[in-house]
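All protein chains but one are shown in place.
All chains are identified by letter, namely A, B and C, in their written order; residue positions are counted from 1 within each chain.
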Amino acid sequence: MKVEGTREFDAPAQLVWDVLNDPSKMAKLLPGVESFEIQDDRHWTAAVKIPLGMGGLKLNFNFEKLEERPIEYAKLSSKGQGVGAIVAMETQFHLTPDGDRTSMRWEADVRVAGPIGSMGQRVFQPIVNQQVTNVLNALEAQVAEAKGGGTGGAEEGIDAGSPEAYSSDPEGPTHSTET
Amino acid sequence: MSDHTIGVSVNGERYEREVEGRKLLVHFLRDDLDLTGTHVGCDTGNCGACTVLLDGRAVKSCMLLAVQADGADLTTVEGLAPDGELNTLQRAFSEHHGLQCGYCTPGMLLSATYLLAQNPKPTEEEIRRGIQGNICRCTGYVNIVRAITAASGQ
Amino acid sequence: MLLSELEYARPESVEDAVKLLSREDARALAGGQSLVNVMKTRVASPELVVDLNRIDGLRGIRAVDGALEIGAMTTYSAIVESAEVAAARPILAEVARTIADVQVRNRGTIGGNVCSNDPTNHFPPLAAALGAELTIAGSDGERTVGAEEFFEGVYLTAVKPGELLTSVRIPAKGGARDGWASVTLGKEGTGIVNVAATVSNGTARIAIGCVAATPVVVTASADETAVADAVRAAELDPPGDVHASAEYRRHLAEVLAARAVGSAT
Partner (left out) sequence: MSETTIAPTPVELEVGYAGKSIPRKEDGRLVQGQGVFADDVKRHGMGYVHFVRAPYGHARIVSLDVSKAEALEGVYGTLTPDEVAELTDPFFELTTPPGSQIKDYALAVGRVRHIGEPVVAVVAASREVARDAADLVEVEYEPLDVLVDARRAQDEGAPILHDDAGTNVVWSGTFDWGDVDGALKAADRVVKIKELHFDRFSSTPLECSAALVEYDRGTGQFTLHCNHQMPGVAAIWMGPALRVPLDKLRFITQDIGGGFGNKITTHTYLTACCLLARKLRRPIQWTEWRTDQHTANAHGNERWFHDIEVAVQNDGTMLGFKVTALDDCGAFPRYEPLGCIIWAQVTPGLYRWRNIRVDFTQVVTNKSPVAPNRGYSRMQQLWLTERICDIVAHELGLDPVEVRKRNYIRTDEMPYETPNGCVYDSGDYARCLDLALELIDYESARAQQAASNGKLIGIGIGSTLDSGTNNFGQSTLLNPELQFSGNNEVATIKLDIFGEIVLTLGTVPQGQGHETVASQVAADILGVSPDQIHVRPGHDSYWNSHAGFSGTYASQFAVTGLEAVKGATEKLSLEIRRLAGGVLGGADPDDVVLEGGFAKRADNPEAALPFMACGAIVNANNAVLPPELRDITLNCRHVYVPPFTMPDFDRKFGNLTLTYATQIHACVVEIDPETGHVDILDYAAVDDCGIRIHPQIVEGQVHGATAHAIGAALHETFAYDEYGQLLTSNFYDYHVPHALDLPEIKTGHIESPSPFSSLGTKGMGEGGGAAIHAICAAIQDALRRAGKPAIVNDSFNPPERVWRMIQTPEETAALVEVTQQ
C-alpha cells in the first residue's frame, strides 16, 4: 500500500532535515517505542508496540538510511518483525524550503506480510493512516522543540496508552492507493 | 502460565480438570475430555462445527476459553442420544439425508436443538436463520432445512 | 488457533475489573467473539485477560423515560429479545438480529461491539446516528462521552487502559424514525458498507460505517437526493480491500444513506 501527502512546517528546511536525520530524534517519532539503539549513522533498531485496541502489536524494527541529498531528499527503509507480522516500509521525504517555512512531500510504501497481512485491508489502511498521522504530529512537535519553543506535546503522540485520535486530518495522508 | 481448576457438567456428567488459561473450550472438550464429536472447521468463529449448548444457549466453543465455562452446564452432540436411541432430530437428519460427510452435523444438530427449543414451529426462513452460523459444505442446506422442518412436526 | 500464554482473571465487580485493567497489558474480555479470534492469530496477545462475564451489574436493559440504559455486557440476543428495546428503539433489535449468527449473538455484547470498533461492526454507526452516550468507569469514577467522541480510530475508543465501558445510553426516540441499510458479504454477512440513520423534524442524521476509521456522521434534509448530495459532499476517502474498492464504497455510502433514510420507521 502506498500512502503519500504533504505537510507544512513553520521552521526552516535545515532544521526539519536535522530532525529527520537524527536517529535519536527519529526514535521519538515512532509510535509506541519501547527501546531504541543506534548502530551507526545509517543503521538503527527499535522495539515498538503499535497501539491497536485489541492489544499492542510488538515489532522489532531495523532501519536503514538508503539515500540522502541534504537538505532536500532522504529515503529510508525499515523492516519490522514480530509474531504474526512482518512490516516492510520504504519512506521518502522531499523538502522544499519556502523562506522560514518548509514544505515536506512524503511517500511511504508499506508492505505487511504474515497473518496480519491478510487480516483485512479495510482495517489495515486506516491503521496505517492513523500511525502516519501520529508520526507527522510527533515530527511537527519535534521540529517545534528543536526550534526552541519545545513542549512535551509530542509525547502524547508516541504514548502507546493514549494514541492520538485519528481524524481526517487535512495534513495527514492525502492519498492512499490499494496496490 | 496460569492454571485453573474448573468444574463443568457435560451431558450431565461432572468433570473437574486443571486447564491453562489459554485453552479454548473446544480443545478442552476434544483433547481433555475426549469428546471428539465437537469439531473444528475454521479458526475465525465462522463455521459453527464446534457449537455446543452452554447453560442452554448455543455458543461456538472455539470462541470461549475453557476456564470461562467453569461452573457451566454443557451439552455436546454426545449428549443428544445418551442411551444410543436416536432422538427425533437425529432421526430426521438421517431420514431426510441432512448429512453427507457428517463433519458439520454435530454443530448443526446443536444449533437446531437450540432453535427448536426457542421456536418449536419455525418457518423455513427462521430455520435458515437459526443455522446461519453453521457452515455445511456438502448439502447446500436443502435437506438440513427439510430435516429440521420434519423434526418440528411440520 | 492457539493462544499465547495468558493470565486470566474473573472479577465480580466493576471496581475490581478496573483495578485489574490498570495492569500493564491487560485487556477486557466481553463476549470474546472478536478478541478471542484475534488472539488465535496472536496478532494480539494480552498478558492479562479480564473476563467481565461474571459482573452481573454490567448486564441488562432498562427503559428510563423512553431512553434505554443498556449494560455493556448485554448480549445481542438479549437486545433482540428485549421488550424494552422493542418498545423504545426497535432499530437496535432489528440491527442486532443481523449480526453474525445466533451463536455469536448469544455471546457477543454491545459493549464489546463498540469497544472493538472494527469498521465493519454494526453498533458504531448505529450508536453515532442515534446519538448514544457511553459511560466509562475508571479509577477516578465515571464519565460519559457522546458516540462521536467515543470512536477514535480503528480499534481505538475513548476507553483507555484502566478503564471500562459500563453502559450505553440510547436517547428516547420521540418522534424520530430510524433506518438501517447495508451491503454485506452474502446475506447479513460481514459489512462492506453499513449506514444507520435517524430522522427527526425532517432532518436526517446519518452515520456511515466501514468508509473510514470511525463512523462518518452526515446530516441532511431527509429526502433521498439531499441525503445522497450530503454524502457526496462529505468527500469520503474509504479504504479499498478485496471486497470493495474505495470508489465502490463511496458509491454505496450514497446509495445506502438514501435507503437508510428512505426506509426509516
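In the analysis below, a contact is a pair of C-beta atoms (placed from the backbone, for glycine too) under 8 Å apart; a residue touches a chain by one contact, two chains touch by 3 or more.
What you see is a predicted model, and the numbers here were worked out from it, not measured in a lab.
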{"item": "Chains shown that the absent chain touches, full complex", "value": "A, B, C"}
{"item": "Candidates C:3, C:29, C:154 or C:227 - the one touching the absent chain", "value": "C:3"}
{"item": "Contact with the hidden chain (one of B:6, B:59, B:80 or B:116)", "value": "B:80"}
{"item": "Residues from chain B at the interface with the omitted partner, ascending", "value": "20, 22-23, 27, 30-31, 34-44, 46-47, 49, 76-78, 80-81, 84, 86, 90, 93-95, 97, 99-106, 109, 124, 127-129, 131-145"}
{"item": "Chain C residues that touch the omitted chain in the full complex", "value": "1-5, 37, 41-42, 101, 183, 185-190, 192, 241-245, 248, 251-252, 255"}
{"item": "Residue ranges of chain A at the interface with the undisplayed chain", "value": "83, 86, 88, 111-115, 117-118, 120-121, 179"}
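Here is the rule we use: only the chains that are shown with their structure count from here on.
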{"item": "Which two chains share the largest set of C-beta contact pairs", "value": "A-C"}
{"item": "Nearest-to-centre chain - CA centroid comparison", "value": "C"}
{"item": "Label of the chain whose CA centroid is most distant from the centroid of chain B", "value": "A"}
{"item": "Centroid distance [mean C-alpha coordinates] between chain C and chain B, Å", "value": "28"}
{"item": "For chain C, residues contacting two or more additional chains", "value": "4, 41"}
{"item": "In the complex, chain A residues that touch chain C", "value": "51-57, 83-85, 115-116, 119-127, 129-130, 161-163, 165-166, 168, 176, 178"}
{"item": "Residues of chain C that touch chain A when the two form their complex", "value": "4, 25, 27, 34-35, 38, 41-46, 115-120, 152-157, 160-161, 210, 212-214, 237, 239-243, 245-246"}
{"item": "Contacting residues of chain B [partner chain C, same complex]", "value": "1-2, 4, 20-22, 24, 40, 43-45, 48, 51, 57-60, 62-65, 67-68, 111, 114-115, 129-130, 132-134"}
